[in-house]
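The next block holds one structure in the form of structure tokens; read it before the comments.
A single protein chain has been omitted; all remaining protein chains appear in their positions.
Let's look at subunit A:
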Amino acid sequence: MGIASAALALSATACGKNSSDSGSGSSDSKATKAAIAYDIGGRGDQSFNDAAYAGLKKAEDELKVKGAEAEPSAGEGDADKVQRLTSLARAGNNPVIGVGFAYAPAIEKVAKQFPKTTFGIIDDTSVTGENIANLVFNEEQGSYLAGVAAAKASKTGTVGFIGGVEVPLIKKFEAGYVQGVKDTNPKAKVLTQYLTQPPNFDGFAKPDLGKAAAQGQLDKGADVVYAAAGLAGSGAIEAASKAGKWSIGVDSDQYNQAGLKAYKDSILTSVTKDVSDSVFNLIKSVQDGKPQTGEIRYGLATDGVGLADSNPKYKAMTDLIAAVDKAKKDIVDGKITVKTAP
């Protein structure tokens, strides 16, 4: 049986070289090389990973950095992530950025072996070290503003929240949104639904799930739907648009997204999370010789999160904008503390 696999077994024991030994080990060359390792979904998810890529792209264009990218395989474990980060670091990339909290255990191991390389991790502060930069966001603050906007825009007093996958990160979005709605209109009702539960990450990927969930909430009287669900959120935006109701986008300004052009008039606003800037800033700091380290927090105060105002209809709602601006000021001044868990 399996002549092919027998041959593979032979070749697999043939030599003892390491995958990084053959890499172009030009770690001391002047041109900075930077690498990002993606989260599940990889490039093309129209969300998180694409935002990280945008940051790398910007660094390539403006800082003349040579960028490298690596994607995870389906169902891989920590050992695969360790191997990926190790080979990226050995190839002379600095910084090496892990996109997403799943990289935390791997970065903890690899960062110790490469003390001169800066490692970035997005959405995690559980691993720390002198050469680790923890890039984190106050998603709940942006979502709070979305809650204020939703409560103001809603006529029925019922609004919806759709979370992609029921994980702590998305619960931060829910917590902020619900608090924003309730603080603005205590009588308002928030319908909450999660599309899938881990380890099923379809809730970030399948627009039909977002569409069905949004349809259900619209049927129950919701007239603003906020979907924090990556690509699946586009289904919610579509459903809201077809029903003539409002939707709120997430991560990037979805009003300007080419794929959602047909529905953009009904996209009230989007909660932006500036992953691309965080990636760019880290690469720049390394190139400038002052690498970022420790917790780098992006909140409302630094416009790391915020609300987009590209929709002219949104700009026309002066009452709503006044309420959002006031809430923003109160959060920045510390008068309002937004919860991070529902």
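FYI, contacts are C-beta pairs under 8 Å (C-beta built on N, C-alpha and C of every residue); 3 or more make two chains touch, one makes a residue touch a chain; residues count from 1.
Criterion: contacts and distances are computed from a predicted model.
The unshown chain of the complex is recorded in UniProt as "ABC transporter permease", chosen from "Pimeloyl-ACP methyl ester carboxylesterase", "Iron complex transport system substrate-binding protein", "ABC transporter permease" or "Phosphoribosylformylglycinamidine synthase subunit PurL". Across A:Val148, A:Leu169, A:Ala214 or A:Val286, the residue that sits in touch with the chain not pictured is A:Leu169. Residues of subunit A in touch with the missing chain: 1-6, 8-9, 11-22, 68-71, 73-80, 82-84, 86-87, 90, 101-102, 104-105, 113, 123-126, 134, 166-169, 197-200.
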